[in-house]
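In this view, the complex is presented without one of its protein chains, the others remaining in place.
Residue numbering begins at 1 within each chain, and the chains themselves are lettered A, B and C in the order written.
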Amino acid sequence: MAFPLYAGVYLQHTATIILTYLCLALSWDMLVRTGQISFGVAGFFGIGAYSAALTALNLKLDPLLSIAVGGLAAMAAALVLGLTTLQLRGMYFAITTLALTEIFRVIVRNLPGLTGGPEGTVLPSAIFDGDPTKTYWLLLAIALVTIAISEAFQRTRVYFAITSIRHDEMVARSSGLDIFKYAVFVFAVTSAIQGIVGASFAQQYAFVSPEGTFDIDFTLLPIAMCLLGGMHSTLGPIIGALVLGSVAEYLKLQLPYGHLLVYGAVITLVILLMPQGVAGKMKEQFVREQ
Amino acid sequence: MRSIEHQDPTMTNQMAGEMAVLEIDSLVRRFGGLAALRQVSFAVNAHEVLGIIGPNGAGKTTLINVIGGIYPPTSGRILFQGRDITELPAHLRCRLGIARTFQIVRPVQGLNLLQNIMVGSLFGRGASLKEARSQSLGICQFMGLSRVDRAIAKLTVLEIKKMEIARALSTQPRILLLDEVMAGLNVDETREMIDLVRQVCAQGVTVCIIEHVMSVIRELTERVIVLDHGEKIAQGPYEEVSRDPRVIGAYLGEEE
Amino acid sequence: MTGKRMRAVCVGCILLAALISACAPAAAPGTPPATPTVGTTPAAAAQPAAAVKKPIKLGAVIPLGDITGAQSAKAMKLAVKEINAKGGVLGRPLELIVVDDEMKPDKGAAALDKLATVDKVDVFIGGMASGVLLGQAPTLKKYAKVTVWTGAASSKCEEAIGADADWFFHIHPWDYNQGASYEEGWTAITKRYPQIKVENQFWAYEEGAFGAGTFKASQDLYNQWAKIQGQSFKSAAVGGGDYRAVLRQAKEAKPDVFIWVGYEPDAMGFVQQAKEIGFAPPIFLGSPPGWPVAFGKSPLSEAVWLYGMWAPAIKEVSDVSKGFLDAYVKEYGEEPATYFSPLGYANVYIVAEAIRRAGTIDKPALITALEKTEYKSPTGDVVTFTPSKIIKHQGIKKQKILQYQHGQQQVIWPFEVATAKPAYPFPSWEGR
Partner (left out) sequence: MSALPRSRRYQIAVPLALFIVVLAWWHPYAVIEGVQRAGLYAAIALPMALILGIVGIVNLAHGDFLMLGAYLAYWFAVHTQGDPLVAILPAALGLFLLGAVVYRATIKHVIGSSELSQLLLTFGLAIVLQQTATLLWTSQPVSINTEYTSTSATIGSLTFGTYGFVYVAAAVIEFAGLTFFLQRTRLGQAASASGQNPVGARIVGINVDRVYLIVFSISLALAGAVGVLFLTRHAVFPLVGGGLTFKSFCLAAMAGLGNLRGILWCSLILGLAESLVSTSKEYAGWADLIFFVAIVAVILVQSHRRQVT
């Protein structure tokens, strides 16, 4: 993981971007493990980014502290949203989260006094004065924490809770499991991660704007990565982010026009041909050989 | 969760005064225009095995679902140990001590045999992972389930049925609602299951059992409730009820 | 594998094959070729001497998925080809390396890192969206390489770059430059054509950064000479497209000038719906970054005014513009649809000429040479670099006021490059 440090600034920067998407992909997957799809990653990413930028700018908070604030703000938003919409799960939840990004964008755009309005807000300087190595370490740390949380979710009682919710809500409820509590809990944790990632993004590039920060790609790319790597595991999204992140960077240099098509094709083909993803496929193979 | 119960003085008084664990009071459940339960009332006494029988579509499973809290009744009341639980969500009912199995088995596919059983212990009883594991292993032994790390796909029908009961037992229930656990089992397996239910009962768990196989009802239950078209048409010992013309009529109606 | 599965795989392969084949023809004429490096080969053929020397590398960051960026890249490629055909600069060929910023700040910043560390370019060029430059600002400052930027109009970018950045050269006018030059333009026009009135203006601006920013900048600026009111609308580019509410408010305000600031997808809707509600102010003006190709063909376009930097008609008054346009059409078989193509072309030439004057690519010498730039651009301007509000090196400060006449964009002001006289007042919608 320290490899990019010796590979030059460009690779370091690309690795930082890939780590950003890795965290988003992993946090998205953690929620999927409860059976809920969120199309609102960009929304929480944006809330985190804006909260961090505005607190750093107006309250002169330390950048690292402002990143924590970004995570908390996203978590608070998720709690409010979760408490209202997670009673109805499935399609309704998915579509509400799809709307979420747009709602936040509209709000941010229409409160120019607070947020800088449509033009966004510029921070005086990037975090660590733009030092790419330190930024890389920061993102790596966030990614490791995300991985740790994901693994914790796979090894503790949370695993039993979310797996039963995903497979059979009725059994879960009848076995004494408070579905709503767990759904809201996981939603809040994953949103906090997305908020933190967004906040560090804002600190890294020293600016936020409604269009750039609430970009639908922050939702889209993580989903494609999870699908490719395989859902419902820690390894899957990591593989997906590494593979798709680097392939996309390579393709961009080879096929400058329309390489986003790859993401759509990946999502479609994986769902049709390999719903368990790369990691799942490997696991399956492994089990068969045993 | 149990501790909360004891803090409620009215409840303990009632518990002392009455033998009923569960009281059902004029329960009505409609689906759209269709009434699945009409004014059903009965009580389940502590330590008894109560049979619930009736032709297909009589509302037996709906009754279990309403008692378990899967959906609320349209009207009527449910009392558990004297406490009104009509408004309580399913998971809290489970934690109070109402456990159930499902007519069509519902193992959680992502979990293996032991893990499935642990779910009940973890959430129904609030056990830690370690406690849940050892407790569930104990229940497995009691139920005669071996090789507990097998995936669901590798289990036999009997094993899955046992797993469902084990999962319900791992919540340490006061009352266990069994929904056609004998369906699809052969004679020997049915025998084994009947013994198991007896042992469960012997441990002080009250049992409510829905069953189509009348020999099982005859052997296990002290008392039966007969439902037809959502209405309670008879109750009493099986031998008595089976001679009731209304009951015979209901079952004959099904034959047509 | 079951038959069903098999079929699914086949379908998948066919789908993928179809997609790839769909990419190929579209990508070939429309975009730079697959290899990001262009320009060395023709130079080698023409000037064998130049080829052996190490090329001078220009690293461009452009959104290739968007028509503005795509055409800008094409024009840059054309300029590099022309310069190399004449022997390159300082006897060395130019090499252009284009990296897509995907209109995203993070990708734009990473692109700069790639150009600086992997390709080791000598100069940064390119640029389009303000939002991307804002995100790139920390990275640009990190390298502090000589940077000659075509795009980005938001003055927020100027704040982000800061006053110390003597290596930053900005060609595109800032939003307030544009505002000021329109004031200058209208003052000149009303002086020459006294019947034209512009004091009372109604602005319809799209609610995003572009529209709202432009409106705000102009509002601050115009209090002196014009009465401005405005209302935002949702651009069709982001799912809007119903302008009747804003047009009706404009109609009630009875302005001398109606201006809409939005994107290409709004152009046709505005005239159609203005006709629909019978709103024909004396001056009907649009200010999108680009116009739909077919807009001029519609009878509704007649006498619509527009703000811009360039129109194909400038070729009639500017040799550079004619040369550029002819070469572009010859090279790509189509007319450029956005002013970013002449700007991209100018971008390369400005850098090349400065290097030639400096005689070196060393940073201080190159900065000094760039400061002395006096480049006759295909946009019809003479580009020089002078201080703006914050930065030291601002290129073009003037915009142009144009008008659709008989399906062509004609320049009305500045008068030096004017290609037509204004049609005034705006004819009624009836009969068109």
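The definition used in the following text is that a residue touches a chain if its C-beta (ideal position, glycine included) is under 8 Å from a C-beta of that chain, and two chains touch if they have at least 3 such contacts.
This is a predicted model, so every value here is computed, not measured.
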Hidden-chain contact residue, picked from the options C:Ala85, C:Ala188 or C:Ala337: C:Ala337
Sole residue of A:Leu57, A:Ile95, A:Ile147 or A:Val247 that reaches the chain not shown, by the stated touch rule: A:Ile95
Per the touch definition above, residue among C:Gln219, C:Gln249 or C:Thr384 touching the missing chain: C:Gln249
Residues of subunit A in contact with the chain not shown: 32, 35, 37, 39, 84-85, 87-88, 90-92, 94-96, 98-99, 102-103, 106, 109-110, 216, 220, 223-224, 227, 257-258, 260-261, 263-269, 271-272, 275
Touching residues on subunit C - with respect to the absent chain: 4, 8, 11-12, 15, 19, 22-23, 26-27, 30, 65-67, 70, 207, 231-234, 236-239, 241-242, 244-246, 248-249, 263-269, 271-273, 275-278, 290, 292-294, 298-300, 337, 429
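The rule is simple: only the chains that are shown with their structure count from here on.
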Which of A-C and A-B has more C-beta contact pairs: A-C
Averaged-CA centre spacing for the pair subunit C and subunit B, given as whole angstrom: 73
Subunit A and subunit B, separation of their C-alpha mean positions in angstrom: 43
Shared interface positions of subunit C, touching two or more other chains: none
Numbers and ranges of subunit B residues touching at least 2 other chains: none
Parts of subunit A lying in touch with subunit B, wherever the complex brings them together: 156-157, 160-161, 163-164, 166-168, 170-179, 232
Footprint of subunit A on subunit C - complex, ascending: 5, 8-9, 11-12, 15-16, 19, 23, 26-27, 30-32, 34, 36, 64-65, 70, 98-100, 102, 104-107, 109-110, 113-114, 116-118, 131-132, 134-139, 141-142, 154, 156, 159-160, 207-213, 216
Complex contact set, residues of subunit A against subunit C: 8-10, 12-14, 17, 20, 109, 112, 117-120, 122, 125-126, 130, 132, 201, 204-207, 209-212, 215, 217, 249, 252-258, 260-261, 265, 268-269, 272-273
